[in-house]
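Once you've had a glance at the structure underneath, I'll fire off some questions.
The complex appears here without one of its protein chains, the remainder shown in place.
Chains here go by letter, A and B, matching the order in which they are written, and residues are numbered from 1 within each.
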Amino acid sequence: MRHTPYRWHKPLTPWVFVLPTVVGLLAFKLLPIVSALYFSFTEWSLLGSPLFIKLANYRELVSSEVFVRIVRNTVQFSFVYVIGSMVFGLALAVLINVQTRGIAFFRAAIYLPVVTSAVAVGIVWNWMLGPTYGVINNLIEAMGMTPPYWLADMKLALNTVATVQVWKMSGYYMIIFLAGLQNINADVLDSARVDGANAIQSFFRITVPMMASTLFFVLTITIIDSFKNFELIYAMTKGGPQNASNTLVYDVYLNAFVYYRIGYASAIAYVLFIIVALMTIFNFYVRKHLVEGLD
Amino acid sequence: MKYKTASRLRLLLIAIVSIIYIFPFFWMVSNSFMSDKNIFAVPPRFIGDLLFTDAMFINYKNVFTQFNFGLYTFNSIWVFSLAAIGQLVVCSLAGFALSMMRFRGKNLIFSLLVITLMIPVQVTIIPEYFLFLKLNWLDTYLPLIVPSFLSGAFGTFLLKEFFSQVPRALFDAAIIDGVNAYQMFFRIYLPQSSSPMATLFIIAFMNNWNDLLRPMLYISSRKLYTVTVALSQFQGQYEVRWNLLLAGSVLSVLPLIIVFAFSQRYIIESTMSSGIKG
Partner (left out) sequence: MKKLTTFIVILVVVGTLFAAGTKEAKAEGAPITLEWWTWDPTMAEENQQIIANFERENPGVKIANTIVGTAEYWTKIRIQANQNKLPDVFTMSSGYIEEWAKEGLLYNLDSFVERDDTFDLFYQSIFDTNKAISNSDSYYAIPFALVTTVLYYNKDAFDRAGLAYPTDGWGWDDFRSAAKKLTIDKNGDGKIDQWGYWFYGRYAHVEPWIYANGGTLLDRSTMRFSPDKKAMDAMKMLTDLVLVDKVAPAPKDMSAFQQQDVFPQGVAAMWVDGSWFVDTFRKNVQHDMRWGIVRVPSGPSGSNTLTYGWPDSYALAPNTKHPEMAWKFARYVAGEGIGLDTYMAGKIPSAKKLATDPLFSDPNQQPGKDMDLLIEQAAGPMTTSYSMGWGEWRGYGGSEALGLNGTIDAIVNGLMSFDEAFRRSTESINAVLKRYYK
């Protein structure tokens, strides 16, 4: 029932409606993005006033071993998160795409972590993953194996946090995939079955291609969401051990509000902004040239 | 016959998966009923030893009285209700204009809103912080409420989509009656939209409730804490044990779970439709 709007109103009326939105976008998005760029060229500890130091912050970033590592961590986190969320989200959706009594309960159960605060999620997983008293390590020991240090091991900490984040959010992507699945015409699948295709064949030959636009949509939002890991890192590792789980968003917080290095933190924020902007442009590009062709 | 067994296997799988998702919640609750001694039992006990004893709620009582979680819950509820109302106001207005009206700059606003969804809050948080500093708003609830009255990307998209699906006949009839734009919005469209508005209210409320960074930075007086900030500070405090910490977690999660239980159909439906549109 969509229709192209025509002008049935006075020319200025729409601006009354969008006025708060425009003010909000200016005050809380555009203005901050521009002034963050200015801050990134300064040195400022909150005491006194900002000192203009040109590109020194960026030079320091580039030459900092820690920063390189944090960028790598950020990419690794995104990678684990995107793959994990896509795979689990889709698997859960396929699994739960049945009509039976009580299915709504299971769907809600899997969705529950989505509406739970990352702080509470971090606390309970910290407790379950802890050495000596943690239920998971006790289970692993009971099976005769030696459990790892999930959060104290430099190789594991980041992946552990990313996995918990996948656990927390996969219900959300499951629902989106579920909507995509339910949009597939059941007749197509039925006729495929009649033609002798087994479940796996029809999944890869029919379901996946027909879900291309959903898959791409989830890919896009998982990439965006993969940067939103501040809360869980704050609750679980605070970036440790030895920066092993420190990411760009956490490092912005650390430098700005723990070390009071406003300028340097702004430079990190800008690097983050540029990465996100590149991702977004890439997304638009792929969407325009690939996905729309598939539909 | 073959179809039926497969389905049973699937149900079993679904049950196992659900346990993986439910277990941490079970663990949170059961451990919040542990005494100081039992919380460090090896191997871990599955059922809280305080359950059904006289001291059953002692951890909760502690968290409530000594650590003020009652106050923090109250703070969160009213502050974030107000913020959610702000979202209803601003998003319905903008959503209506974007879906029903024609004006220059519409596409620009639309694109800016899309970009807003993409950018992590950490990119803009530092200048935002100084904005509130200059406005002298720090340590008040204004930074948590006012921005909600000024733009919300998710809600705008949700309502824009809804408004554009309201039957055309209604619109045409109203035009014939000679209503102006404000009457069109308030009398014709708004009354239709109680369900997406309720959904938006709940989603905005939940997102704000769970937010950590903003309230952590903007609120410094303890008596103004939100539940999530209180919980995160509780984590690093002297004299805190896991049983208390988990009781605090339960208290911070409980209101949302209750809301979710009553509204899960709306929330899940809105998530579904966001995917189809995507």
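The rule is short, and it goes like this: a residue touches a chain if its C-beta (ideal position, glycine included) is under 8 Å from a C-beta of that chain, and two chains touch if they have at least 3 such contacts.
This is a predicted model, so every value here is computed, not measured.
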Displayed chains contacted by the hidden chain, counting the whole assembly: A, B
Of B:165, B:207 or B:233, the residue in touch with the unshown chain: B:233
Among B:85, B:121 or B:179, residue touching the chain not depicted: B:85
Listed residues B:62, B:140, B:164 or B:207, member touching the removed chain: B:140
Residue of B:61, B:168 or B:222 in touch with the missing chain, whole complex considered: B:222
Residues belonging to subunit B that touch the chain removed from view: 40, 82, 85-86, 89, 133, 135-142, 145-146, 149, 186, 190-191, 217, 220-222, 233, 236-242
Residues of subunit A (touch criterion as defined above) contacting the omitted chain: 45-48, 64-66, 126-127, 130-134, 149, 151-154, 237-243, 254, 257-260
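The rule is short, and it goes like this: only the chains that are shown with their structure count from here on.
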Partner subunit B, residues of subunit A touching it in the complex: 1-3, 5-11, 13-15, 17-18, 20-25, 27-33, 35-36, 39, 92, 95-96, 98, 100, 103-104, 106-113, 115-121, 123-125, 127-128, 132-135, 138, 142, 167, 171-172, 175-180, 183, 213-214, 217-218, 220-221, 224, 227-228, 230-231, 234-235, 248-249, 252-253, 256-257, 262, 265-266, 269-270, 272-273, 276, 279-280
Contact set on subunit B toward subunit A in their complex: 7, 10-11, 13-15, 17-18, 20-22, 24-25, 27-28, 31, 39-44, 89-90, 93-94, 96-103, 106, 109, 112-113, 115-131, 147, 149-152, 156, 164-168, 175, 180-182, 184-185, 206, 209-210, 212-213, 217, 228, 231-232, 235, 242, 245-246, 249, 252-253, 256-257, 260-261, 264, 267-268, 271-276, 278
